[in-house]
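Of the protein chains in this complex, one is absent; all others appear in place.
Here is chain A:
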């Protein structure tokens, strides 16, 4: 299948030039950590991802995980790959030193995660979920739970899962009905969870399930859900996996994509009741989920980025090789020479670069919030980014992975080329970890209307400053970019005002326009990152930089200009639909469908 080239240099460029990695490390008081170290880390992660995980991607797709006798066996090759991942310390990257982690900034973790996701998303979901359980325990677990579970999870000796969804509780987690009954120093968990990613496998001697359930005295709805930890094997007095707990995968799904990732129906407590331990306080499960959500949701956005880049790389390779049609002199023409094929490739490339920069900006927002003692303002910026990264990037990934198929023509529709796999794999991204609708509602409701648009205005004024800087430049490209970007920022401001004025009085308004607002904000944020890229490129070119080189900088410049010419207008379109408040949507009655 297609070769994967990890984007080491581009990630380094963004970290160094747009994020200010060295300054961030200083703020975080990380001695000895700088862009050179980040570069070395990216380089090594790139090696492992391209040489070990990427070659397994297609095999994993063709040989899905297998279920038999309440037990799941992962696709061939993954156990060894996982062992290599763990042996090389990659599971420890961003975790705190206290529990055996390397304490590196989240933003570096994100740059590295992109490579795991791009090379083998189905596999990389497993460590991604482990990080989720680590985050939950770190933030809310008792010292005892932390001491028992964190070092093993961080070292990758055990993996973690997230058990939220039930047949009756998907987007609406308030409907969770799994129960937890006190039983001595622990609880007995009973109920069924569905769609649990990597719910079972044979790669590690234990699996740590984080489970949402209700205590007997729980108030109904969102305020009555608690978070529990349920190990596959209950720990003995030495903290080692002991007796088998009463939690079993009773089936796995047959899915469109991510075949290597077992999606399990988990039965908790079909026999004596699964032993579980309360994490944090009773009834706080959902608020706890929200504290981890920034990381988990952004992580899924990064999957959209990774898989889009993989699709792009494959498309370029094919477009160079496939000949169709002839030049005037009779020689055969590779399809890459056709402007429409180049349009597709450039849409992918420019989109991927914008997404990468946004993903790193958003995850650096988490670092900057930490560095600033979670100041309200910094935290609000992070929270604002999260639904945009998750929602927009995973939706955009649908188009970009589909373009890869289009570039391949008929061969793209045929499984053997592997183009279809990326498209199939990407399709889950706008669904899990909260559907696009849920992201859009989060953005418009919790992140914009709730604070009266303050966090959004702060972001828009940063964007306006970038627009001014671009317009004030003596460089013609920058001026052109600045003009179209300023226009987009104005549109955003008008849309914000319109929303704040009209949402309170119109019952369904925010729900009806949230998708367009999400997409508009995505393309706008992408434009912001591309605009900043252009400024950095101009500065480096003027300074005769020799770190990135002329060719790299030239490509970045053109990619940024393509974004402003062809992708940024999509923000105008979506803001336009939003403020038009399409009446037909309200008019068409439910029973008219």
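Just so we're on the same page, contacts are C-beta pairs under 8 Å (C-beta built on N, C-alpha and C of every residue); 3 or more make two chains touch, one makes a residue touch a chain; residues count from 1.
Keep this in mind: contacts and distances are computed from a predicted model.
Engineer: Which listed name, "ABC transporter permease", "Electron transfer flavoprotein subunit beta", "Isoquinoline 1-oxidoreductase subunit" or "Ubiquinol-cytochrome c reductase iron-sulfur subunit", is the one UniProt assigns to the chain that has been left out?
Structural biologist: Record says "Electron transfer flavoprotein subunit beta".
Engineer: Just name the one of A:2, A:57, A:92 or A:402 that touches the chain not displayed here.
Structural biologist: A:92
Engineer: Touch as defined at the start, partner being the missing chain; which of A:58, A:338, A:498 or A:552 qualifies?
Structural biologist: Going through A:58, A:338, A:498 or A:552 one by one, A:552 is the residue touching the chain not shown.
Engineer: List the chain A residues touching the unshown chain?
Structural biologist: Given the touch definition above, chain A has residues 32, 37, 40-41, 44, 47-48, 51-52, 84, 87-90, 92-93, 102, 546-552 touching the missing chain.
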